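Yeah, one chain of the complex is gone here, protein chain that is, but the others are all in their spots.
Labels run A, B and C following the written order; every chain starts at residue 1.
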Amino acid sequence: MNPATLYPLAGAFLFATGVYGLLARKHLLHKVISGNFLGSGVFLVLIGLAGRSSAESPDPVPQAMVLTGIVVTVALTALALALIKRYHTATGLTTFDPVDEEQL
Amino acid sequence: MSDRRRLAALLPAIVAAAVLAVIVRAVWSLPPEAEGLSVAVSRVAAESGIDNKITVVLLDLRGYDTLLEVAVLMLATVAVLSLREDRDALYRRISERAAPVLAALTRLLVPLALVVAVHLVWVGAVRPGGAFQAGAVLGAAGILLALSGYARPQWVGRGAMRSALAVGLLTFLGIAMLSIVAGGELLEYPEQSRKTLILVIEVLLTLSIGASLVSLFLSSASEGPKEAGR
Amino acid sequence: MSVVLDVLLIGTLLWVAVGALSEAKLFKSVVMFIVFGLFLAIAWLRLNAPDVALAEAAIGAGVTGALMLDAVGHLRHRTTPYPTHVEAEEAMADE
Partner (left out) sequence: MSLLEHLPVLAIVVPLAGAAMAFVTGPRRSALECAATSVLTLVPVLLLAARVLDSGPQRYAVGGWGGPLGIVLLADGTAALFLVLIGIVGMAVTVYAAGYFPTPDEEHPGPGHGLFWTLWLFMWASLNALVLTADVFNVYVCLELVGLSAVALVTLTEGAEALRAGMRYLFASILGAMTYLLGVSLLYASTGLLDMEMLSSALKTPSVASSTGLALMIAALLLKTALVPMHFWLPTAHAAAPSPVSAALSALVVKGSFFVVLRLMLDVMPPGHLGGADTLLGVFGAAAIVWGSVQALVQTRLKLLVAYSTVAQVGYLFLVFPLAGAGGAVLSSAFLGTGVHALSHGLAKASMFLAAGVVLKRFGHDRIADLAGVARRAPVLAATFALAGVTMMGLPPSGGFAAKWLIAGASITSGDWWWAAVVVAGGLLAAAYMFRLLATFMASPGDAPEPAAPLRVVRTEWVPLALATASFLLVFAVPVVTQLAEAGSVLARVGGVAP
């Protein structure tokens, strides 16, 4: 087994986990964590696949893209968390649907 | 009703499995070796005298991405600020006093982080490091300071705070426009001063990314119990 | 040998990720998320990407983790009494 495909496959699994979490988990904080997993999954695919280069150091372009992606993700996360806190202050809820709140 | 709920619970799993299958198939189909752009970037890096190829990509080849990314950071900070409940709270300090352990940890970690950040910018041209990583370390140190009560953001006047948040983006835009005035295209560096200019941008970018991360955290952090705040 | 290490690392990474999402206690979820970030930083080192590893540890685990812990603290501190869903809907209608 070649790590060049091992890590991208792990990234694929992580991305799928993120999709599932974003759609299925009810708590808004779980949705934010899922969104971060989506990002990490994509980054693993990007850098993992860049490792197929035969040169002694891997392709730097995907690494640069991932660095940009990490910073963008933290910006999105901060906004999402600010919205969640404001929403919680306004309604006392931590889910979209009050029905789900009672099941948590 | 229960059928609908069961379907609603199943749907995310089906979507996730389908996505997984699609990606795995695509990854599997790729040839085992590919160069990407690494050879072309190496050539440019050798010419410019900056050995860290990631720095070359981030600040020179794809500097425009980086410019927009600084805009993302500032935009997110503005967005978070617009969500604050009361305006004065923007400038209130985070915590009254730090827990002793956190304070001790801060005294230890922050100077260390500063040294690491300076080191990262310095070696960024040749070894791993550079503005992003140094800025991130700097930002983390700033957040630690704020958490432990050392940073008192309320001393910052409103105008000064606004300027501090915008200065990163404005400086980057200014440098970008200078290259137009100098007769090149946006973000095109003159051949003889490329390395110096990139280092200058790195230092500015480190400060601006660090400042943006700290302000992102400060503007987002909870105001804490109302009665303790004043 | 190195493949064993990769498999172990990836296994841990995915296990922590699934754990963070299936954990019902928020604080534990967030802590697992931060642990995930640290393991991911190790993965970047394994993939010859030390620059990304640095950024991941500082931003992905550090800054994001701090933001999330702060949010957990906020959500714990109930500003309004726990609403039944009828009350919550009424509150929304008032807005």
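Couple of notes before you dig in:
FYI, a contact is a pair of C-beta atoms (placed from the backbone, for glycine too) under 8 Å apart; a residue touches a chain by one contact, two chains touch by 3 or more.
Every value quoted in this text rests on a predicted model; they were computed, and no experiment measured them.
Check B:A13, B:L68, B:L105 or B:V203 against the missing chain and you find that the one touching it is B:L68.
On the side of chain B, the interface with the absent chain consists of residues 22-23, 25-27, 29-30, 34-37, 40-41, 44, 60-65, 68-69, 71-72, 74-76, 78-79, 81-84, 87, 90, 158-159, 162-163, 165-166, 169-170, 173, 176-177, 180, 183-189, using the contact rule stated above.
For chain A, the residues touching the chain absent from view are 15, 18-19, 22, 28, 31, 35, 38-39, 41-42, 45-46, 49-50, 52, 61-62, 65, 68-69, 72, 75-76, 79-80, 83-84, 86-87, 90-91, 96.
Just so we're on the same page, only the chains that are shown with their structure count from here on.
Work out the mean CA point of chain A and of chain C, and you get 9 Å between them. Centre-to-centre separation between chain A and chain B, using Cα means, comes to 17 Å. Multi-chain contact residues of chain C (touching two or more other chains): 51, 55, 59, 63, 67, 70-71, 74. Chain A has residues 13, 17, 20, 57-58, 63, 67, 71, 74, 78, 81, 85, 89 in contact with two or more other chains. By the touch criterion stated above, chain B contacts chain A in their complex at residues 9, 11-13, 15-17, 19-20, 23-24, 27-28, 30-39, 41-42, 53-54, 56-58, 62, 65-66, 69, 72-73, 75-77, 79-80, 83, 85, 132-133, 209, 213, 216-217, 219-220, 222. Of all the residues in chain B, the ones that touch chain C in their complex are 52, 54, 120, 128-130, 132-133, 136-137, 139-140, 143, 147, 213, 216-217, 220-222, 225.
Contact residues of chain C toward chain B in the complex are 50-51, 54-55, 58-59, 62-63, 66-67, 70-71, 73-74, 77.
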